[in-house]
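For this view, one protein chain was removed and the others were kept in their places.
This part shows chain A:
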Amino acid sequence: MTVKELAETLSLTVLAGKDSLNRPVTGGYTGDLLSWVMARLPENAAWLTVMGNINAVAVASLKDAACIILTDSAPLDEQARDKARELDLAVLTSRKNSYELGLKLAELLG
């Protein structure tokens, strides 16, 4: 499944990285403590978090995540958005919380 298909199925809004929506998503991860996530985020994962800052963009980029999904409508700050656009890293947003969205994601990726 690609980031684009995920966005359509889960009604996510794309905030950055429109050109990388064809990346495959092979898994998911949830976490907000960045140092913790940094040690565990799988490659090509959709990362569900409320951390919309530049450090989160750095973690996703370092771990080569497929996308960041900001849950609970958590904000993406300007510096982070600009960097995500520069790196072409997909950042999406959902009104659902990480638990609710994680359940849906798990159903989709089986």
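The working rule: a residue touches a chain if its C-beta (ideal position, glycine included) is under 8 Å from a C-beta of that chain, and two chains touch if they have at least 3 such contacts; residues count from 1.
The rule is simple: contacts and distances are computed from a predicted model.
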Missing subunit (named according to UniProt) among the choices "Peptide/nickel transport system ATP-binding protein", "histidine kinase", "NADH-quinone oxidoreductase subunit M" or "Penicillin acylase family protein": "histidine kinase"
Hidden-chain contact residue, picked from the options A:Ser20, A:Asn53 or A:Asn97: A:Asn53
Residues of chain A in contact with the chain not shown: 33-36, 38, 53-55, 57-59, 61-62, 83
